[in-house]
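Have a look at the structure that comes next, please.
Here the complex is missing one protein chain, while the rest keep their positions.
For clarity, chains are labelled A, B and C in written order, and residue numbers in each chain start from 1.
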Amino acid sequence: MGHQIKRGVSLYSFQNDTFLRKMSLEDCIRTCAEIGATGIEVVGEQSFTGWPEVGMPMAEIAHWHALMEKYGTHPVCHDFMLDYKRVKGQMMSFADQVASVKRDIDFGAALGMPCIRALVSISPEVLVACASYAEDKGIKILIEIHAPLHFDHPWIVRHAEAYEKSGSKALGYLPDMGMFLHRFPRVWKQRFIRNGVPQHIADHIEKAYEDRVLSEYVLLDVREMGGTGPSLAMAETLRHNAAFEPKRMLEFMHRIHNIHGKFYEMTEDDVEYSIPYDEIVAVLKQGGYRGHICSEYEGNRWVEDAEEVQSVEQVKRQHRMLCRLLDETMPAALKA
Amino acid sequence: MGHQIKRGVSLYSFQNDTFLRKMSLEDCIRTCAEIGATGIEVVGEQSFTGWPEVGMPMAEIAHWHALMEKYGTHPVCHDFMLDYKRVKGQMMSFADQVASVKRDIDFGAALGMPCIRALVSISPEVLVACASYAEDKGIKILIEIHAPLHFDHPWIVRHAEAYEKSGSKALGYLPDMGMFLHRFPRVWKQRFIRNGVPQHIADHIEKAYEDRVLSEYVLLDVREMGGTGPSLAMAETLRHNAAFEPKRMLEFMHRIHNIHGKFYEMTEDDVEYSIPYDEIVAVLKQGGYRGHICSEYEGNRWVEDAEEVQSVEQVKRQHRMLCRLLDETMPAALKA
Amino acid sequence: MMDQHMLCDDGFENVVRNGQTTGFALQARLPYYRGLGLSMVEDIAITVDGQAVAREAVRLSLRGRSWSLDEMERCFDEKWNFGEKARVEVAQPGGLTAGDHHVDIAIRYRVSYLPFVPTTRTGRPLTLAA
Partner (left out) sequence: MMDQHMLCDDGFENVVRNGQTTGFALQARLPYYRGLGLSMVEDIAITVDGQAVAREAVRLSLRGRSWSLDEMERCFDEKWNFGEKARVEVAQPGGLTAGDHHVDIAIRYRVSYLPFVPTTRTGRPLTLAA
């Protein structure tokens, strides 16, 4: 089946290495280029210093463009934040929020990004108010549909209604594949056990997730099993039960312009343990999706207490999987 | 637009009157007949004594049929319970659950019901195991899709997959219109204020619901506003945020055979304050729905502490609304 | 729900057996929208004038049959029907004095499909017949 789906990486995936300066921006981009993931996404406030409080780091932006040129990669998305609680105990005004988003549109444009990612908590009115500014800059603002939210949640319905009403093509969605979490991640379970959850309670919660049981029932079970702090915390992850259906993306495909290839654990067989990428990619092909799937490794925070985070190896495994699912020839750097 | 949607009442609506013996079963049925709501739904364990612990109350069943005959009404649905925690600290076995559901199929059949209502917590395997028994008795088992669940919740997705896989037409859905709660009910807000929620916190929660804000954010707001017990309880109702979209019923219409016309407050203008029945009825017409909408008044528990519950008046108002939306001539008893 | 209807005005009286006042009784309804099999009624806590009654002192009776609260939890063939008045007897030698007493009742019941075990309470002054 023909398709135009492209592979990319969010540098978020390498956060443990960049935090400790084990990898530089150039190391990250070279790694992506080597594995044929030529689309690069960044969290602006992670990969660049000072932004937005101090202003645009012009030298770093120039370096970014030089790296794109050098490695044959291209900008895909700048994930922006909008800290509307910058002042303690005070919500940023509507006008200031709009102004702040416009600055991130400028920042995205300076990086050559076709898209910027809005966090799901931003209200639709703010984004609608920025739509024509974004259009002028050739930027699409994509709200990240992220668990516990999903395409049928009333908050997202409200966004969808506002976008359709605006008539602007500059507003769209960036679904995070974490909302299709069809199994309880093994790395989560192991971490909760290290945090003190008894094995039989961890097993019960994992099974209840598998059975799609309403979180409230599982919390009652855990309390009746004598579960305390860490056990209740593990059960509460089910409040954010996120085993939604990939096919629900189809109705919204005309506004989907980027995808977070969220993953928690790529096994040695190059399979994500909890997220059904075969089903996801089939839906994306069916819907004629033409953007990137950008790796977003988030197993890091679940394993870092017990082992060294293997960001690069995990990303490579995901791209071996994506090459397989997207019928791509595997670059040399991905071959075992 | 032509349609085959019929009006009915669940006697659940009159529960405060029947609990206090102010209305008999005959009073309920006469009331329904007078307002042209000829389809009658019951909660078996509310309208009949002894069932299921003591056995079938044969005299009461005979009386039921006599009343149907006398008033020209017809049985629509028996809402059954399946108390799988009958023994303290012990879950009923799968086999016993199946046997229990089969007894409720028998009870439904004895009452002449085309459908029985299964609570949403029952696992799909139990219902699938009862499907052919139900078919033989001419009964459909309908799982009630009820907030906080909805058609796109993973637990319901699991039911839907199991029903399709079973191939049985005896398995279906009974959506409760409470999942299309587009405003925070006024009677809830007033009750929470009587319970001690400060006005400004109640206003904030109501507004947040209107804005479809994720419940977790509202809970944080309320804590920061100094909200305690009743305020947190009011905010927690948003965990069950249920402003889903009526049009999501369309995909499942082939298995929808009854509808709970849940309502909390019919205003003097014969409009439900929080549930968009105009939109709901339009979707049902569009989908070619051919069953009943059975009134299910649940404002009772929200007002009973402050005023006498007006069950009959509330049900009458809903049927005036339904006559309007269904293009029906209004029976004399409904005219003001 | 039905909270204020849990306690009935009628039936609040001393229990006299063989000329001895062995306790007192009141009438109560289950605060729910349907009946429940007795095994699912976990507790009926009675307080009179601020004094809590021991669980062991309480018996429930329906239509001529009666149970201690522990027995009730093992009874699978009877039902406290919707709106049905049950007689709740409390063993208390000498019973209560005639006149007004503040009575509180709290019923805990297990409902299979609820993700919590509700306790419903009410209380008000009742008048004991002389």
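In this section, a residue touches a chain if its C-beta (ideal position, glycine included) is under 8 Å from a C-beta of that chain, and two chains touch if they have at least 3 such contacts.
Computed from a prediction, not measured in an experiment: that's the story for all the values here.
In the full complex, the chain left out of view touches A, B.
The residue from B:L20, B:A62, B:A99 or B:L220 that touches the chain not shown here is B:L220. In the complete complex, the hidden chain is touched by one of A:W64, A:Y84 or A:F244, namely A:Y84.
With the whole complex as reference, residues 214, 216-217, 219-220 of chain B touch the missing chain.
For chain A, the residues in touch with the chain missing from this view are 12, 15-16, 18-21, 43, 45-47, 49-51, 53-54, 81-88, 119-121, 300-301, 304-305.
Quick note on the criterion: only the chains that are shown with their structure count from here on.
Taken as a contact graph, the chains are fully connected, with every chain touching every other chain. The busiest chain interface, judged by C-beta pairs in contact, is B-C. Separating the CA-averaged centres of chain A and chain C is a span of 56 Å. Multi-chain contact residues, meaning those touching two or more other chains, occur in chain A at positions 214, 217.
Residue numbers of chain C whose C-beta contacts span two or more other chains: none are found.
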